[in-house]
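As structure tokens, the structure follows; a few thoughts come after it.
Every protein chain but one is kept in place in this view of the complex.
In order of appearance the chains are A and B, and numbering begins at 1 in each one.
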Amino acid sequence: MLSMPDDCILQVTDLKKHFPIEAGFFRRKKIGAVRAVDGVSFSVETGRTLGLVGESGCGKTTTARAILRALDPTSGSVLFRTREGIVDMVKLKGPALKGARADMQMVFQDPYSSLNPRLPIMDIIAEPLKAHGYPKKEREERVKELLSLVGLRPEYARRYPHSFSGGQRQRIGVARALALRPALIVADEPVSALDVSVQAQVLNLLLDLQDRLGLSFVFIGHDLSVVRYLCDTVAVMYLGKIVELAAVDALYEEPRHPYTSTLLSAVPDADPHAPWRRDIVKGEVTGDEREIVGCSFEPRCPYAQEICRNQTPELSSGTVQDSTHLAACHFAGALDLEGVS
Amino acid sequence: MDPNQAAIHPELTEPEVLKDAEAKVFYATQWQLMWWKFRKHKAAMAALVIVVMMYLGAFFAPMIAPYRADERHRGYVYVPPQKIRFYDEQGFSLRPFVYPLRQEIDMETMQRHFIEDPTTRVPIHFFVRGSSYKLLGLFPADIHLFGAEDGKVFLFGTDDLGRDMFSRILFGGQISMSIGLVGVFLSLFLGLLFGGISGYYGGAVDNVIQRVIEVLRSFPTIPLWMALSAALPPDLSPIGVYMGITIILSLIGWTALGRQVRGKVLAIKNEDFVIAARLSGTSEPRIILSHLIPSFMSHIIASLTLAIPSMILAETSLSFLGIGLRPPVVSWGVMLQKAQNVHALMMAPWLLIPGIFVILYVLAFNFLGDGLRDAADPYGN
Partner (left out) sequence: MKKMAPDSILDVRDLTVKFFLDEGTVHAVNGVSFSVPAGRSVGIVGESGCGKTVSAYSITRLLPKTARISGEILFRERGGDITNITELEPDGGDMRRIRGKEISMIFQEPMSSLSPVHKISNQLSEAIIQFQGLTKRQARARVIELLQLVGIPQAERRVDDYPFQLSGGMRQRAMIAMALARNPRVLIADEPTTALDVTLQAQVLNLIRDMQDEFKLSLILITHDLGVVAHMVDYVSIMYLGMVVESGPVIEIFDNPKHPYTRGLMHSIPKLRGRRGERVEPIPGFVPSAYALQEGCPFCERCPMREERCTKGIPQRVQVGSEHYVCCHVYQPGEGEPDVVNA
């Protein structure tokens, strides 16, 4: 029997996704692997939002897709509390997977490629309902209900996606995700493709829906301001690993991993009086197929020591006794890192 | 709407005003959008009209043609195209007419040729009774669109056996223009099947199919056709040969389509909306039917249109070389066979008229295909 803490809806343990690199003409041989996700563990509390942040290539989107089994993880477990009980998403197949996915749906980044331009909105939103065998009449009523839930007119149902702006399309994507009344939504950068003035519409919609429907979210983002606005807990990823995991305010105000602090200081806040350290960050993300010995941030870290090169740091609370604020740094809690107020 | 809802989304309580043009576009399906885009392409629209007219001509050939395809007119060998007149020295006539022909022998070259006799008029009548036929293969009829009741009328002249070229071109069009279509549909079937499997499943299957396509495409086509048509049993009926030729053409012709289908499937199968469908529990066959196929069908139709000309050209080349369709079947290629010999050409250049129809047909389909290709993705931009 699978078990996880009562207040959790999702528990990811040691999730890995390696993409093999093959070479050879006839007989393809595996010569290495891109460690897109390399041992990620976190949990999501029921009714709360977990943010996964990091720069491109850090593995946040792969993590999201592996949770939903949009791709098959290499190893690890994803425990998920469905209506019928706790399941391990990684091991599910066929109808059981279909059943579990009814409780876990996804909102995509690109509001253009995520809606089939050839189908009317009715068919797009009703697709999950149809797949789960709802009769036509019920589907149509539910679609109208969903449209007004996300702030669109029910009479839009017969229109095609090309009649909508980016923000409206994203609402349609949210409506589709909500069709089966899921408990958890995985949102992959849902506002980063939108204009500034409509981003807030979608952000507030997500917050409202969480309040009204008690939804839990896994929110993937690269915009640290948006993540702070929306999330309760934040996991910072770097090269396939979580380097820091903490409650949102703790993480922003008192970061314990040098990378988190670097990220925060590099964001130009929309306030000319706010401090901005544009000269603090050095180097670029160095992707590597080999297994990294030592800390993956070491080449760019201003605090790197001998131990950082030889020993891979684990997520821990470091020198501070606080099991809710974890960092994968040998000097977690011992460094004087800058956060934002 | 519940009041709670209105509080969150105040803009929803206001009535929405739509312009007519907007409303029309908002509810437009893919095909409507494509048609609107296609309509703007002037050359393609003209080509569409020509193609439709050519097919109508072939379809109603027995009625439009004044004579049967194999009807020989004794004493009328190598008649040049006759001029249709409305006016001569005797004045204007609302009813078009031709002059009757008289055969003469040129005493210097000892060649026979026809001269017109301008003293009498042969009036052309419309909807005249002539040889009987079955309209659409069902209804017996003997009404022909036009004809000369008191003589002969040969719009495009006659061939070496005294057969009316105009009638034969119409009947030949039935074969030539359908062989392209049938061949293309067979290729489409093969292309969709193998290209689809290749793109959708990938891996080793994809590898094998792609290598087979490469091998097929690397054969020089004409020797391959010749070998294949030599393999057709010699005692095959004309219709059997016709089917055989289509199959041969499409066996080689599907490869280009197969590659295109594969490319489209590869691109679309990782689109977010397909992943979304998968996550919502939609079954794979349903995804293929409701997402994949509609997404690339318009592109495929456009490339099909562009593939039809190569089919008809192939038929024409094969028949011209004498290894395709054979008489008594009438096709444009078979007709052009008569124009192989220089002597015949010098004497009767009108034997090349079927070539003009081949060119017209090929050009029309190229323009049509261009227009369709531009319209195939109405969502870009």
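Here is the rule we go by: a contact is a pair of C-beta atoms (placed from the backbone, for glycine too) under 8 Å apart; a residue touches a chain by one contact, two chains touch by 3 or more.
Keep in mind that what you see is a predicted model, and the values were worked out from it rather than measured.
Student: For the chain left off this view, which of A:P5, A:P20, A:G214 or A:P268 is in contact with it?
Tutor: A:P268
Student: Could you tell me which of A:I280, A:V293, A:I307 or A:A334 touches the chain that is not displayed?
Tutor: Here the residue in touch with the unshown chain is A:I280.
Student: Of the residues A:S148, A:Q199, A:T233 or A:S296, I need the one that contacts the missing chain.
Tutor: Considering the complete complex, A:Q199 is the one touching the chain left out.
Student: Looking at A:V226, A:L245, A:C301 or A:L337, which makes contact with the chain not pictured?
Tutor: Residue touching the chain left out of view: A:V226.
Student: Would you indicate which residue among A:T49, A:N116 or A:Q168 is in contact with the undisplayed chain?
Tutor: Checking the options A:T49, A:N116 or A:Q168, the one contacting the hidden chain is A:Q168.
Student: In terms of residues, what is the contact footprint of the unshown chain on chain A?
Tutor: So the residues of chain A touching the missing chain come out as 55-56, 165-168, 195-201, 203-204, 207, 222, 224-226, 228-230, 249, 252, 262-264, 266-274, 276-282, 284-285, 340-341.
Criterion: only the chains that are shown with their structure count from here on.
Student: Give, as an integer number of Å, the spacing between the C-alpha centres of chain B and chain A.
Tutor: Roughly 54 Å, centre to centre.
Student: Going by the contact rule at the top, pick out the chain A residues touching chain B in the complex.
Tutor: 68, 70, 98, 101-102, 105-106, 108-110, 113-119, 124, 127-128, 130-132, 148-149, 151-153, 158-160, 162-163, 173, 176, 179-180, 208
Student: Would you mind writing out the residues of chain B in touch with chain A in their complex?
Tutor: 1, 5, 8-9, 11-12, 16, 22, 25-30, 33, 271-273, 275-283, 286, 290-291, 294-295, 379
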